[in-house]
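Can you read through this structure? Questions will come right after.
Here the complex is missing a single protein chain, while all its other protein chains stay put.
We just call them A, B and C in the order they show up, numbering each chain from 1.
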Amino acid sequence: MTSSLLNPMVAVHRVAASGPDDVAGLERLVETGTLDPSGIVAILGKTEGNGCVNDFSRGFATQSLKLFLHRHIGPDAAASVCLVMSGGTEGALSPHWIVFERKHVKEFGQGPALAMGSAITPPLAAEHLGRRAQVEMVAEGVRLAMDRARIADPAEVHFVQIKCPLLTAARVTEADGRGFATATRDTLKSMGLSRGASALGVAVALGELQMDAIAEVAIGADMGLWSGRASTSAGIEIMGHEILVLGMSGEWSGPLRIDHAVMTDAADIEPVRAALGRLGFDGPGQLGAEERARVRAVLAKAEASRTGTVRGMRHTMLDDSDISATRHARAFVAGVLAGTVGLTDLFVSGGAEHQGPDGGGPVAIIAERG
Amino acid sequence: MTSSLLNPMVAVHRVAASGPDDVAGLERLVETGTLDPSGIVAILGKTEGNGCVNDFSRGFATQSLKLFLHRHIGPDAAASVCLVMSGGTEGALSPHWIVFERKHVKEFGQGPALAMGSAITPPLAAEHLGRRAQVEMVAEGVRLAMDRARIADPAEVHFVQIKCPLLTAARVTEADGRGFATATRDTLKSMGLSRGASALGVAVALGELQMDAIAEVAIGADMGLWSGRASTSAGIEIMGHEILVLGMSGEWSGPLRIDHAVMTDAADIEPVRAALGRLGFDGPGQLGAEERARVRAVLAKAEASRTGTVRGMRHTMLDDSDISATRHARAFVAGVLAGTVGLTDLFVSGGAEHQGPDGGGPVAIIAERG
Amino acid sequence: MTSSLLNPMVAVHRVAASGPDDVAGLERLVETGTLDPSGIVAILGKTEGNGCVNDFSRGFATQSLKLFLHRHIGPDAAASVCLVMSGGTEGALSPHWIVFERKHVKEFGQGPALAMGSAITPPLAAEHLGRRAQVEMVAEGVRLAMDRARIADPAEVHFVQIKCPLLTAARVTEADGRGFATATRDTLKSMGLSRGASALGVAVALGELQMDAIAEVAIGADMGLWSGRASTSAGIEIMGHEILVLGMSGEWSGPLRIDHAVMTDAADIEPVRAALGRLGFDGPGQLGAEERARVRAVLAKAEASRTGTVRGMRHTMLDDSDISATRHARAFVAGVLAGTVGLTDLFVSGGAEHQGPDGGGPVAIIAERG
Partner (left out) sequence: MTSSLLNPMVAVHRVAASGPDDVAGLERLVETGTLDPSGIVAILGKTEGNGCVNDFSRGFATQSLKLFLHRHIGPDAAASVCLVMSGGTEGALSPHWIVFERKHVKEFGQGPALAMGSAITPPLAAEHLGRRAQVEMVAEGVRLAMDRARIADPAEVHFVQIKCPLLTAARVTEADGRGFATATRDTLKSMGLSRGASALGVAVALGELQMDAIAEVAIGADMGLWSGRASTSAGIEIMGHEILVLGMSGEWSGPLRIDHAVMTDAADIEPVRAALGRLGFDGPGQLGAEERARVRAVLAKAEASRTGTVRGMRHTMLDDSDISATRHARAFVAGVLAGTVGLTDLFVSGGAEHQGPDGGGPVAIIAERG
């Protein structure tokens, strides 16, 4: 199906989901020939659970997507597809899938295009989780995925999505048995540490931070260290890291481009407006219907600032014992983004340790050329 | 203290609150002579409860504000101050008070200025709540408050805040005893009916709707009927209506102006941008620091659309049994507004029956002249 | 596999689940020969979602159980297994499966034993949901299931678990198209009506109520009408009713017995103690470890009283906008039952319209002979 005479291109399909198990929209894409299941590299899902510990919408979605993939490409090929489920469609956010498909086209497009590359790291020893060893392993994996995406210049990378491991009681015990202490024995805390160390690995690979500048105690603690292009989530089902690099490359074709912004606080929309401008959206206010049709995906991280304030004014997200701060943050940042982009099926996810500055976060936009 | 040679003006003080009982900021305004307690006409409070049935932050704030007013102007004068507490500071919303003070100034300002007028209606018989009789009573009250605000043209009214009654079991029984059936026996439902009928009363007074066009069965049901300038909330402590009209009048002085917009859905920021433009804020993106300093108050209503969609995309607010839809809607709309205004101490409140179109809502902005 | 020389018996397996997709415990029962998958008649699951609208733990569990059944008995046989998932393991409740297996044994046991029978009704026309026609259809289905359970005397029926349909927008529209109006257009409300009408159908079949005594307007409204042995839940995936009758019959063998109680309010444990006594548990306090080992399943319904009080004291369940009243009720009633039974893997479910008196509910206990 592929040929060395053809150029690779990325197709991005954003598909509404009526529930965590609703793959009907994906089936329709396959039936109409819009999507070739054998080209699927990754599926991101914004599912409607609480995005916290007891969010079963993620597992339900994963199981449903796997059944979909099994039907079309069999279990073996399905196993290599990266599935990243992010729970939480607070506010007017709309549940959806984002499918990244690798296609091939004959003609070169005009200039560089959206490129992607993936990599899977070896399993991480439990005692390395949340420590410098994890940072280094991820940095190496990101470099490999960049190679595969044929992106040489780190400045051309705009988003790195990583699924990273977490600790379970069994894994902690196993490390104990080998004589090694893990960074934490708390499962929930291990998720934050793993997300944070993975994000720092991205920062190292992209030259945002030097490895030397990252002390072990700074992981999960010094929020002054961050990547503006990392988005990481922890999953119980893996022991290594699944890495998806998105960027621009002259060796890829097709109509899509990607750019990114870093919000410095929850209301900081100007960098996003600037990124939209670089992608050719240059109106003063919200994108109009035609412009919105050109947007393929908006990927963002959101988190309540640890300072308890936004622009000097107190927020109450961290003190609300009825609603998790991550849910508040997603709803609000979704509104900030929707006000400018005009869409509500935005991939806004939480848990932004070392992913953008405290209270802010990275935002990537994939859009068709104007 | 007042004199016929002086012109009335409205001062609007927006003050941060560290909790529902934090009146320290108000005390400081009094101490420094910035606020004369005897001129207080109304205090709006955005408090940090859930904004739903068991939100004690509102009652706690009301009790605390009353103690503040008692200390400064005594119980009798305090009783005439309109206190409207709106619970819910979801997302990055910041708890705050908005004090409306009537002052007098010697010189005329340049052209019309922010004007206000209040009225209190007679008690509403329980059987009239949620029915045309309530609509008519509120319409009459709004006209009286307009007179007092010296606003003759309804087009000059930009926001009407109303506190309206609700039914309790005792009030239903009392009506029963007189041989009258109430519109509902459900206390919670009576709140929505009362808010809705009050909003329709505003629409009638402002000429947005004709009284003839409002069938009794349409109240609380036909969301195609609405006012673009009403904001209503129900409170157990009153039997009549407390009405505060805000608009522009040539007979008032001072630096403040008001304008309003109607959002047609939860992400519809363009009408707000237009209103900001009319108020002299004409940049392309978010207000900058100097512009933000000119903004005195942003008052908005937010509610999840009953259709279950925003711009054709499904939202999950009405299906979330863990978080009330009103909390989702406030968080999201707050983000939409903050993205443009750049502030987080916004008075975004829920319960928007007949206040703007389904899923949208009115927004008023009070700002200093540029 | 069966023979007319053998007697039927019911085996009940209570199996812990570490998550909605954890069927490992069931697999172990199969591997060890304890459970023959071809004999499975029904699986009840107490899953750990919120038990409300957006509880995906139920769908996730159902999908996982179906995959389990497909592996062992194929899709066709799997389709006839009744799967009833009840979300909500509040308080110390423990997620678990209860498998009802039909076995055959050579020797008669001593006297009557636990019997079961199932039936599936024809599809219910949407306009009949929540109306007398549904009551009658269910009553007929219960009688058929009793026949199959070889229980002639309604007094020998102790629990009837029913899965009933609900309305969707599409089903309402379809009825509209045929010229029929449904009892409600509100999906959530249709669930309560369907549960309630189904429970009344049980009451009619068991002679607890006469069909004549049930006015159409009383369905979902007059909580003085109820069955003390019905447990119903609504599911979107079916259009008819899946009915499981549990009772005592001399034509069944085996060591298990069943009895039931009706709690008249949320703290009313004495009827449960009496039922335990009839089952041979006659100690003064909580069951001891040996007695607990004899208990196979405890099935109960719980709901907050609409009066807002328990024994004259106010409860706050209906006013809590942060936690659904059904979650409060399950947690509390679970505690009441656990205090006496000493177990926490109890099948306590909510949504108890016409299932026991207001604020109370039916409780069935299946236990081995002493």
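By our rule, a contact is a pair of C-beta atoms (placed from the backbone, for glycine too) under 8 Å apart; a residue touches a chain by one contact, two chains touch by 3 or more.
Since the model is a prediction, treat every value here as computed from it, not as a measurement.
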| item | value |
| --- | --- |
| Visible chains in contact with the missing one | A, B, C |
| Listed residues A:320, A:345 or A:358, member touching the removed chain | A:320 |
| Candidates C:266, C:279 or C:295 - the one touching the absent chain | C:266 |
| Candidates C:156, C:322 or C:358 - the one touching the absent chain | C:322 |
| Chain not shown: contacting residue from C:21, C:90, C:136 or C:291 | C:90 |
| Hidden partner chain, residues of chain B it touches | 19-21, 48-49, 54, 56-57, 59-60, 63-64, 322 |
| Interface residues of chain C (partner: the chain not displayed) | 16, 18, 48, 50, 89-95, 266-267, 269-270, 273, 284-286, 304, 310-311, 313-317, 319-320, 322-323, 327-329, 331-340, 342-345 |
| Hidden partner interface residues of chain A, rising order | 50, 52-55, 316, 319-322, 324 |
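The rule is simple: only the chains that are shown with their structure count from here on.
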| item | value |
| --- | --- |
| Farthest chain relative to chain B (centres taken as mean CA coordinates) | C |
| Same or different residue numbers at the chain A/chain B copy interface, by half rule | same |
| Whole-Å gap separating chain A and chain C, where each centre is the average of the chain's CA atoms | 42 |
| Chain B and chain C, separation of their C-alpha mean positions in angstrom | 48 |
| Inter-chain centre distance, chain A versus chain B - centres from mean C-alpha coordinates, in Å | 40 |
| Residue numbers of chain C (touch at least two other chains) | 54, 322 |
